[in-house]
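Just one protein chain is left out here, and the rest sit where they should.
After this line comes subunit A, so read on.
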Amino acid sequence: MMLHLAAQVSGQVVPARAQMAATLGFHIILACLGIAFPTIVLLAEFIGLRRHDETALLLARRWSQAMGVLIAVGAVTGTVLSFELGLLWPGLMRQYGSVLGFPFAIEGLFFFLEAIFAGVYLWGWQRLPGWAHWWSGVPIAVSGIFGAMSVIAVNSWMNTPGGFTESDGRITSISPWQVFFNHAALYEMPHMVLAAYMVVGFLVAGVYAAGILRGRRDRYHHAGFAIGFVPAAILTPFQIFVGDTAARSIAADQPVKFAAMEYVAQTSRQVPEWIGGVYVNGNIYAGIKIPFLDSLLVGFGPGTRVIGWDSVAPADRPPVVWLIHLAFDIMVGIGTLLLLYGLWAAYEWWRRRRLPPQRLFWWAGAVSGLAAIVAMECGWIVTEVGRQPWVVYRLLPTADAATSNGGVLTSLTLVVVVYAVLGVATIAILRLLSRRWRRGDAVQAVPYGPSPAPQDADAGKAER
């Protein structure tokens, strides 16, 4: 029956998944900025207020101008996802809407607080007194974190569903906190929140590293780099620890996903670790094989038994294993590089109280933000493609959840076009802002972000 159903609707599953992936993949970048950027801005404003540091205040002010645009676009692309849950996955909502709705409702609360206080913070620059203004931004930062946790609660619930009883195909009761703090939530929540902070920290640092590479070696650019880079670099080792714990938990919670991540075809002991490599028809090409390492990583001993994907029927295995494996490797690889990058800066600071002068350091800084985004997107590929063919792990196949309405291909096409325009326009506008700031004509009104104060113009000129 399941196969029959799947065949019936299979025409829509692939485009529906593609559309969800496209919209989620786009939104997650803006979501990161919504989660972590306010903290970075507040950090700059804090330094500015505490130390009477005009440069830091100027940075905070300019960043919140950019934040105005990013939060607006993030708000609407997030709304798209709420609609898509119903429009693309009515089967999921019909069956489990009453279960996964609770974390979303909590998220709604934090979304409210975020949007309301963003209105106060972004628009209160000119007329609210300094510290009152700073405090009006705190709820944005806090609700960003809790909002992210709520959304991740839903995703992790799809990976390790629980906290409800079902009889005759109907949900008869739920225990909200078991849904919210399901098993996977314990590692997915910190993993995503840390990822958001790393993405934003390295992105901000990257913007100013690029400026320094172009010869703008002033205090303004160094401060901009440091306020983004320092938190991100400090959080990176924690992220690697959380990620390592998460991978071990996945080996227990979702063994098939883990098997795909690590190319474990057969359940066995003394499993080797594959770095890179493409899996085609039972052969792995161009990969580096490290004996016993996978068993060691999973259970701290070479004799650890690792479950392979042969533990389930072929129909219940994720498609395109190599995509999952390579995405996982890229994520881990980038994470490790970012850790080394932070260590480099830390060593130089420890020995010489300065940042490394080498151009390589600043080049790495300039691309670190993009690298962090790539790592995060790869992480999402691992968790989402790795769960296939299930939308709710072992309970609801993706094919049963998808809409039976035609025309998803059309909406997918339109979504790709509209989002391409949105992406290009957003980047273009951020560049426009930055050019405007560099020219120093910051007095020009920016009606959809905080208006700059008169001293901005002077500071802008001084920098040139």
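Keep this in mind: a residue touches a chain if its C-beta (ideal position, glycine included) is under 8 Å from a C-beta of that chain, and two chains touch if they have at least 3 such contacts; residues count from 1.
Quick note on the criterion: contacts and distances are computed from a predicted model.
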Among "Formate dehydrogenase subunit alpha", "Thiazole synthase", "Amino acid ABC transporter membrane protein 1, PAAT family" or "Cytochrome d ubiquinol oxidase subunit II", the UniProt name of the subunit that does not appear here:
"Cytochrome d ubiquinol oxidase subunit II"
Identify the residue among A:W63, A:F111, A:W134 or A:Y279 that touches the chain left out of the display.
A:F111
Contacting the left-out chain: of A:W63, A:F164 or A:Y279, that is A:F164
I need the residue numbers on subunit A that touch the omitted chain, in ascending order.
1, 5, 68-69, 71-73, 75-80, 82-83, 85-87, 90-91, 93-99, 101-102, 104-109, 111-113, 115-120, 122-128, 139, 161-176, 178, 394-395, 403-407, 411, 414, 418, 422, 425, 429, 432-433, 436, 444-452
